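I am attaching a structure below and will ask some questions about it afterwards.
Only one protein chain is missing; all other protein chains are in place.
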């Protein structure tokens, strides 16, 4: 007779508590709504506008992280310099503070009468209650994620590939774009997805920096406060679906 | 004459844009406040209460994640079963949805008139506007982080250690506690810290599930909305300091 | 009476498939006090076999009897087995002494008692200078000794060694092989030793089993298997190595006189006591008459068999012991060698491997 493995049995029972706690809320919502309601939510102009605002702002924040974070990540992966470690740690601080605190920090640094904000406003970027405010707040809380992901991606690319490419006549830039970047591609792509999802998920910093224009996360709160729990269900189900798609896409990328 | 490495120069300049964007807001706040103001913030009874509430709730959420998530992580690391991959993906969904949506999901599943909430209320756990609500909301958004960290920690422990311990007479549980857990200790500890920090940082879900009792992240918003930006500065500086300590502690753990 | 003479370990048609490894219908008996070697190539399922005996995996079918008890589905902690895996798996979060004492501490021995026994076995195994060391500071050979101490302190019914020498450099390998022989004399344990190296099998094994593809193909004393390999596969794996067991009986400077059971040879070695001797078939010269030659060993023998061993010709020569010699066809024809012919085998004392 085969012995039951007590430990795995006990641990599975214990573990299923947290599995249940995490998955039950997601399962329940799909029993409380239906595809028609979700479809209707998609026809709601206010929802559509908020979605558009959020996704565009998140995309711009992610794009900024990509444009400036990728070179930074490469330098961090390839060069050693004094206090590099401290610098990397400090750049992760936005992930370790309350999101409302992140909002205060962003507003304080970038509002239109601050020294930086004044310069920004000259090129038309004002953060208070503006689309740009959403972008900057999202960037602050999500860029560290992108930088970590890209950096670890670059670290995994053997430098020898770059050495060979250069002896073959490719300059440093050409080598980066034809060899290094393609080899770190997967990490960059999953970095982009996670960063975008983190930007979309933000509430606290947006409440401080730019409650208007209405982003989707804030619209959920508004609907909930104005019309109660049931009014928020279709939009919640819609956003949950998007979240599930994001997570499964990431899983697919890491599996390949 | 040594050639300047153009690429690293260009990339450092590009990268410094995002370094500046992330670090400037943190630096600026320390110019706008001083240790006395931060000290005064710590004497503010409302702030102290909110800090106490938040830290305790975050600790309880983290503790729950530890108690139930550790066994789960071990099972995930050691056993293969159908749809394991899907399960692991779905458990990360709370990280990929707007925090307000997470709040709606939690409230919907656990409010006192829901089927689960009714059972919980019999043992005294009501989530609406209660300390327990804060704990549950924090657990929902932070537990996935702990589970991932612990799971990767367990995966890195060679099973052979466990095999040897068992031939030496240790039962499966004793083996887990004397061999496996100590060897995964570092991952567990950094998991605890990151999970706790994530719990403290939450705003969106708390706004939905339990705006009262006042947690520190919401107090920041309240102060900001009631008295303006400057009123929020000392408390922001205080929380930023805590965030910096958390990040440096993590760095220290991973360096050892 | 029956209990004492019954085999310590019996495997009855044990089968198991796990990942890419397989054990197919294995029947095996290991006697009390015996050093039993299981030899086979990588992937033969040797490690899986040990893990079945240890209880780390359970067989799909068949029975495992240890000390007259059916342990087939008993968990490892209830079998009393010493297991030394290939990488030793010393616990990196414990000092050497805590590694060695782990099995006793888990049994609830008092701290003093554990310390005492750790001290005792460490002295016996010559590792008491290592007790306060961190595991990460040990060399490969030291790790191996500590792993042995940790497994032996619980006085296991049987000690399982998974390729114990493969992770070591050649010198340490030889040292640990001698070491195992030494501690066996002191502690008199029963062991199963898994390896892909025929030399280990011959040197250490009282008996051995040859394993291919999850099946046991032949069991017997090493010398038996060399002389009568059951099939070509086994023969090719054991190789024609002129491998003999012997004893150093006298020395003349660098030269040792070794008795191979009747036949005496000279080899350049500083070893004493029981040794293994190997002479490669390419390094034996055949003479038709005794000549003034620098080769220290000249044995008279009779050609028993001549066969093809491309690109060479292989001779079997009975010179008290069965020797294999490789020649070119050319040499064969030149010297007119035929079965039954009396010849002299000459080989240099310096061309003999002694271990």
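Order of writing sets the labels: A, B and C. Residues in every chain begin at 1.
Please note the rule applied: contacts are C-beta pairs under 8 Å (C-beta built on N, C-alpha and C of every residue); 3 or more make two chains touch, one makes a residue touch a chain.
Note that the coordinates shown come from a computational prediction; the quantities given were computed from them, not determined experimentally.
Looking at A:32, A:87 or A:183, the residue that reaches the missing chain in the full complex is A:183. When the omitted chain is restored, the residue from C:79, C:207 or C:348 that touches it is C:348.
For chain A, the residues touching the chain absent from view are 158, 160-161, 163-172, 174, 178-179, 182-183, 185. Contacts to the hidden chain, counted on chain C, fall at residues 252-255, 266, 268-270, 282-283, 285-289, 291-296, 310-312, 325-332, 334-335, 337, 346, 348-351.
To be clear about the criterion, only the chains that are shown with their structure count from here on.
Between the Cα centres of chain B and chain C there is a gap of 55 Å. Annotation: 16 Å between the Cα-based centres of chain A and chain B.
Taken residue by residue, chain A touches two or more other chains at no position, since every residue touches fewer.
For chain C, residues that reach two or more other chains under the stated contact definition are 75.
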